[in-house]
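For this depiction, one protein chain was excluded, whereas all remaining protein chains were kept in their positions.
After this line comes chain A, so read on.
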């Protein structure tokens, strides 16, 4: 079991980059009617960046899960490739063949990828043991809340894009603090719950066969619920609110193993969302935006050129792609407004079809399940909660945005992890992956090696991990 599987990671990474290069070639064949001699350059640049990350993992986290990096690299590469495809589509036909690799949104995304991967590698360097992070839990929790609240309190012109107040805009530069806040808040949740899990899971009252917690223990969950509703109302975004609340409830559930928390969470959330919808329809005011979005979701074709335009165009794009898609570069993703951000999945979906999108979903699922697996295998409660919470949050975010653009749930202003254009989202998600890599390294590191975070005095055979006693961190 002591195999590090780093070579498997490297070959999978190479395969991912071949796919990205092939994608670029097909895009050029469809858009330029020829494949330029430089078609491989963006893929090679990305490959170089990811290879650097691979080396860092080899050095600092040799036992990390070998599937994480290649899977994420593939998503990130397809994202860059698609954004470059959009640039090519926008450029005049005469200029297309000479489009530089760092030009346009695609080029900027390439640069952001470099920055994000460096940041992730930096986190691996700094954070040699994930448990050390718990020391800064309160600081991170405070920072998280501040980051969440900044856009809400900023005037609209500094924080609002397309009706969602999720941004800090300074000059031509904008960051989405919520993307980072979710990492910070999760670390805080995990730490808090590890300390409180006994009281939360034991003290209870039994009603209808389900153990319900005591009233006073409900404090924190009600607090987070209020915060997420405030986010919903003041940042006008259901997705972010759903994301934070889901993240908290699920970590709570993992920590306490009590289904009642899930039930309470679901009832609170859907009750709150329904209340906001009703209030939006009657009172309006701060709830009006949410009401509008819900109305669009219920019938986007009611105002196909007006409020429902973006969703309608996204759906038509997906539908036009059909089962097999038009082929990379052969569709018309630019028909969809803002296709480089929220609607990137619809834009890609038109060109790679249901089969391609299913493959992308499976890659996301792979990343999420690998993250959960790291949580299963790691031995400390804090690590379990952080890995499980992060992995679930990533999955939930994919669900929220892909569900939103495909009219499964009301549309919200979330980014699609690793695909959407934008540095904040990319950096935050790469940091998330770095944490998962670190925890999976701790989980898979053989005890015999000694000196590792999970090493036990005296060594001995690798033990059965499932059901192993979990340790509780004392501050």
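Keep in mind that, in the parts below, contacts are C-beta pairs under 8 Å (C-beta built on N, C-alpha and C of every residue); 3 or more make two chains touch, one makes a residue touch a chain; residues count from 1.
Keep in mind that, in the parts below, contacts and distances are computed from a predicted model.
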item	value
Per UniProt record, name of the chain withheld from view ["SPW_0924 family protein", "Penicillin-binding protein 2", "ABC transporter permease" or "Heme lyase CcmF/NrfE family subunit"]	"Penicillin-binding protein 2"
Residue of A:52, A:304 or A:327 in touch with the missing chain, whole complex considered	A:304
Candidates A:375, A:410 or A:423 - the one touching the absent chain	A:375
For chain A, residues in touch with the removed chain	250, 253-255, 257, 301, 304-305, 312-313, 315-323, 331-332, 335, 349-350, 353-354, 357-358, 361, 364-365, 368-369, 372, 375-376, 381, 384-385, 388, 391-392, 395-396, 398-399, 402-403, 406-408, 466-467, 470
